[in-house]
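The complex is shown incomplete by one protein chain, all other protein chains being positioned as in the whole.
== subunit A ==
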Amino acid sequence: MTPQHVSPKKPPNYPANMEASMVLPRQRMSPAASLAGLPYRRSNPSLHKLFESTASISGSRPNSGTVTPTPSVVSGSVFSPGGRQNGTGTPGSLPPGLSDEHRNLIHRAFVPHVAVLADADADKLIRGKGLEGGFLQLLRPFGESVPGKVTIRDSVGASKSYDDFGIRFVDGNNEAAAGRGAEPRIDTTNTPRTSSSSIRPRRTGGDVAHIEELVDRHLQYSEFNTQDMVSDYLNQGNPNVPSEGTSSPFYTLYLRRLLSGMPMVPHETFAHPVAGIIAISSQSQNPIEEFRKLYNRQHDGDLRLPQWAENDYLRYYVLIHDEENGDIAKSNQTFDAMKRHFGLHCHLLRLKSQQCIPSDDDSVRLPTCEWMPASEELAEIQKRETVDDMTDPAPYLPDSDITAIRTFVRELVAQSVIPNMERNIATLNEQVLARRRGLSGRFMSLSKRWTTFGSSRNSSSPTIGSSNSNYDSLQGFYRPDTPEAQMRKLADYCFMLRDWKLALSTYDILRTDFNNDKAWRHYAGAAEMAAMSALLSPAPLSSKTKMENIDTWIEIASYSYTDRQRSAAPYYALRTLALGLELLRLRSFSVADDAARWASRILENGLVGPIGAALFTERISACYAVRTGLGTLRLGTRRRKAAMWSVMAAETWFRLDKALQAEKCLDAALRLYGINIEHGQGGAVKLPFDQMQSFIDDLRQQILGLRLQNRGFADGEEEGEEGVGEGEQGGEVEEATEAFNSSPRLHRKSLIGAVAPLIDMNGPRSPMLERERESRGLGEEGFQ
């Protein structure tokens, strides 16, 4: 039961008017023409690499032990962090049959950001190695997962080790500029931007339209790429039923891109740099002076952060030594001088300056960035599409460089960033939070509230009514030195270091404060993160009141993010709901309904475009499918709901011309229906309503038609329609469905696997089908 009120969502446009949907295929161009017209269909190896890397990272991640692992279609690349994800990151019991893939994803999304600033010499040195992006590009992939275990001491002094900790390297150069125009530009008007020129490679994410387009690209690729088919074909021997815990790789990709490149905004400090790296090359004449210059530019010069961001973060000084042209004695000398001047936060990074090619002895490919924002990946895809280069453009590095960088990153994180954050947390906890929590703090906030109340009653202008609060309501932020901003920073630090308990209590206090100050977006942010930290904490949380609290928080956050007129931030609302639904889904069976409710809220509020809508429809089905029910009678199961949403998803995918996805959803739906229907012994399952049956059969036929068309069979078109036409007669229809029930892969393979140009959709010419039909005919008689 969904308590929210009637949505204005337009009713799903089902192809019940069969004429309309049957015309659809005809409007499309002939395959040859569309092949030429669509640039992304062209597949060159480098492009393939790009798609494959993302898809394999998101798709083939092994799940926690309880899930039957799905054989990965593409074996993960050497660098894809596969085995580490076995749920060791954070302890937390998980209902069996679920993978905590998405919880890990969320853990790895909220990580400290480190700004990188390099001088011209250093960047030149790196460019000489074939990396156009300079030092930042070199570092970025290595920050995503810090090698080895990282030990973090939480606020009560207990230390825990995590092996999936990471940091995000961001550009210290244009970050300030990007930050000033920080309002994430989001239009969810359902027009995916297709013009390539409009996309600038930006390093910040938060743009739903870009995410949509990117996922669409990936979908197109999988749709039109034969490679998928081949491995499907190879899997034919053991038609493996994907377990409910796993989700479509595209959904994972969507989530990942949603969480990549968080924009820098006043109301949360996740994207604010926790530390800044200042790097210079050893070629520099006067290194110390150079460091000072860069520091000054960053601290109060042109690279300064906007005024709502804390500017006194940790600085880390790196001297890049050129192994081939530099003098190590001189570099060591400089390094000693650095240590004298700047203290411990220094590092000497020794790199080779010459370019490395793949055929070199110990060359290693620079790993792909997992967490690049959608706009950047889109730009990358477009770049590779336009270049007819058959080689993989990713730069290669000598092994020694990789080791040096890994060591550097580990040292940076383990010895500087994390201790510094821990120290910050301790200090803020003592000085700000404790004071606020104490008696005087409560009194202060109370008196503030009362005076605010009094003044707003007296003064005629309500906009400056809250003169007593620290909130700058005109510009909409707290200055970084106000207690509220510091507490938010404290809470965010706790969140990033996975100290959920302290984070939760801090967010809770902040929530009331922001509410009193009418800082709506801050309020929404605090409520959102309160809900997230409550859901992420491994402690059991079964009590009814707690769950209700979380519900309220998610509700508040999504409401305040979207609906306060002046500060609509649908991106954040989407993030709240999506993360909330994922975490709720993992929480327990009983709240799976809530998860599904939030997912449908996403659809109802129109926070996503067409691709997202399809993905989230699929997700609702997955949410319901988690509820398996109790006992032998399966009381309280939600299979029928799950099945319905799967059908919806299949239909949505079909309308988006994504035959593969549609088929997958339809298979899932039938599997769900099949389990619920008692009398189906080993195959001949019929849906209870005749209308449902015929609807599904029609959909199946249309999807098959679309599939053939996507494969480039021109003849498939009429054949497909013929199939639809015949489907209405009833007998044929049952056959098609049953074929999938008895063996989901068999039927399709017989169509697709064949290379013959003309394939009869109705199947009688295919011996496999013929055989099936016979056996089924027998089965059917027995059944009726």
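Simple rule for what comes next: contacts are C-beta pairs under 8 Å (C-beta built on N, C-alpha and C of every residue); 3 or more make two chains touch, one makes a residue touch a chain; residues count from 1.
Criterion: contacts and distances are computed from a predicted model.
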- Query: The chain dropped from view, which UniProt name applies: "Chromosome transmission fidelity protein 18 homolog", "Exosome complex component RRP41", "DNA replication complex GINS protein PSF2" or "Sedlin"?
  - Reply: "Sedlin"
- Chain not shown: contacting residue from A:Ile328, A:Ala426 or A:Met692: A:Met692
- Task: Specify the residue from the set A:Ile167, A:Leu366, A:Leu607 or A:Ala659 that touches the hidden chain.
- Result: A:Leu607
- Task: Give the residue, chosen from A:Leu136, A:Ile167, A:Ala643 or A:Leu706, that touches the chain omitted from the document.
- Result: A:Ala643
- Task: State which residues belonging to subunit A touch the missing partner chain.
- Result: 1-2, 4-17, 188-190, 559, 562-563, 565, 568, 570, 604-607, 624, 635-641, 643-644, 647-648, 676-679, 688-689, 691-692, 695
